[in-house]
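Here the complex is missing one protein chain, while the rest keep their positions.
Chains: A, B and C, in written order; residue numbering restarts at 1 for each.
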Amino acid sequence: MIGTDVLLPRRQRLWNGIGVLLVCARFQMAEIRSSWIIIAVTVFQPIVFLLITLLPSADRSAAAGTRVAVGVALSVSWAATAWGAASVLRRERAMGTLARALAGLVDARLIALGKGLGAAMLSNVWALATLAVTLIALQQPVSFAHPGALLVGYVVLIASGSAIGLLIGSVFVVTRYGAQVSAFLTFPVILLGGMLIPSNLFPPPLSWLSALISLRWLQEFLVTSAVGSPNYLALEVAVLLTVAYAVGGIWLFGRIAQKARRNGSLDLY
Amino acid sequence: MQAIELDSVSRTFTLAGGATFTALQDVSFSVGIGEVVGYSA
Amino acid sequence: MAASTSTEATLAGVRRAERLWRSRQIIRFGFLQYLSANPPAIVLATIWPRLIFQTVFWVMLGYVAAGSDGATFAYVGAIATALTYGGIAGMSDVPVDDKFAGTYTRLLVGATPPTPVFFGRGVAQLTASVVEMLVCLVAAGLVTGQWRTMLALIPLLPIYVVIALSMSAAGLACASFCVGKRAEVAIYNGLTYLVILCCGALIPPGTLAALDVIGVVLPVSHGLVAVRSALDGGPWLAQVLLEVLVGLGWLALAYVLFQVQAARSRRTGSDSFS
Partner (left out) sequence: MNGAGKTTLTKVLATLLLPTTGTARIMGYDVVADTRAVRLTTSVILGGDRGLYNRISGRENLAFFGMLAGVSRRDLRSRVPDMLELVNLAEAADRRVETYSKGMRQRLHVAIGLLSRPRVLLLDEPTVGLDPLEADRLRESIDDLRGEGVSILLTSHLLLDVERLADRVVMLDRGRVTAKMPLAKFAALAGYAAVVTLTYRGTLGDVAGSLPAGAVVDRHIEDAASSTLVLKLREWSGDLFSALGRLVDDVDVEDIDVRPARLEEAFATLSDAAP
């Protein structure tokens, strides 16, 4: 059970847990701002994806523009998560602070989740800002039919990013090749996730893969919320998948941290 | 000829805030061929 | 007189052999470093798959944007962008490795100046990126059904190698910008995305004038124009020579920048490599 201190009553522990999450999130945002890595993923990438998709295509209608903008936002959000949350744990390990987090009173998963949340929030905000500026520069019309629904979808996106960050982040507890692994994880999901590239373009076994990716359902929900009426079923599937990632991440991170402690592979940089 | 000859060597650094720091001030000494000189700052 | 000229000749010969041995050692050390950072298992498990997925993604994006012609156009360009992983990111890691290892001061006082040492050690990255390009050419070509274009590209591979060379020079030059600050990741990523955007790899030249203006001085642009023209049976030599010129320009820039870095660190004591 994620807990900060077993002696406290449940309500107090929950409150402490949220406190830790927010502190770690803020800490991570400060750390990311101090290094330039975030610029590469949340500023360069959205511009490149948007220009490459919009410029050559003939259809520049608001509907098409919105579908592309949502696809780019989700693809970049995934790249930022795969890299941001993953590099959180990779840097913790490199600096040797991961060992201290695992030995600390506060459950390391809470720290990892909090930092992943900070990374996801900051990167998505920067990516959205860049997207907006680029769309305006290209005079590309987009529509916002249901802003409320879009906001809900966006919150789920950030939660999903942190949960996935914890899931793939646990890989970095054991491997020292985190950079290559996180770089690798970026493209399969962007390709098969049904965001910028419709999954029906792929032969059956591959197209089913996108069903397991929460971002594909968020694409469906966000596009229908922006153009037409929101598809709430897609949102529910996305939320279910996000919860599955979180549970999987918590379980996997715990097991891997235990294994690392048993093999003493934590300090083997 | 000496192995090492230092003739009033000075070295100052300008730090980030613009303040200057003098690490060496008119240092002069020499080390002969095959000689070992120990020094401490 | 004859005796002295012959001894001079042998002396020059010895010096040349020594220089050749030295450059072989530097190149060999580069491979040692590359393999210790990227063991074969990691190359096969993460680097190649990532580049194949990336190439397929660009081709599919070309298809979504402009149908099958768009896909073919993107395929020819995506093969060149596959080179950016080794050519720019990998190449700029060479001086950055010295920054983190704190070994730059040794290069400064070495008999061989830093820039040739960096470029020599970069040959491993260059070789890896050419191999990666070939893997992407075949794998992505088959997966996206571009095998007819793939076969047509095979005789043009030497142009892609020229592109790889000019890109490595740019990768080295961009590393010297960031060595003083902690910005190396953003800078070589920035250059990578600039190349992907402005070099006519995925966006046809003429679509947006601003991109083409930037592309003129970047590696890949002229090389790709040569490849695309050769595919249509047109002239390609002039553009290849332009690509070589751009590469030499970036190499000269790298040399100058590392000299400036070295001089500045001697003057201010701020060893920009620490």
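Heads up, the rule we're going with is that contacts are C-beta pairs under 8 Å (C-beta built on N, C-alpha and C of every residue); 3 or more make two chains touch, one makes a residue touch a chain.
The shown structure was predicted, so the numbers you read here are calculated from the model rather than taken from an experiment.
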{"item": "Displayed partners of the chain not shown (whole complex)", "value": "B, C"}
{"item": "Option touching the unshown chain, where C:Ile88, C:Leu107 or C:Val240 are the choices", "value": "C:Leu107"}
{"item": "Residue ranges of chain C at the interface with the undisplayed chain", "value": "18, 21-22, 25-26, 29, 32-33, 36-37, 97, 101-103, 105-112, 117, 265-267, 269, 271"}
{"item": "Residue ranges of chain B at the interface with the undisplayed chain", "value": "1-12, 21-29, 31-41"}
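We take it that only the chains that are shown with their structure count from here on.
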{"item": "Centre-to-centre distance between chain C and chain A (centres being mean Cα positions), rounded to whole Å", "value": "31"}
{"item": "Rounded Å distance between chain B and chain C, as computed from the means of their C-alpha atoms", "value": "43"}
{"item": "Euclidean distance of C-alpha centroids - chain A vs chain B, Å", "value": "55"}
{"item": "For chain C, residues that touch 2 or more chains besides their own", "value": "none"}
{"item": "In the complex with chain C, residue positions of chain A that touch it", "value": "35-37, 39-41, 44-45, 47-48, 51-58, 177, 180-181, 183-184, 186-188, 190-191, 196-198, 201"}
{"item": "Contact footprint of chain A on chain C as seen in their complex", "value": "38, 42, 45-47, 49-50, 53-54, 56-58, 60-66, 70, 73, 181-183, 185-187, 189-190, 193, 196-197, 202-204, 207-208, 211"}
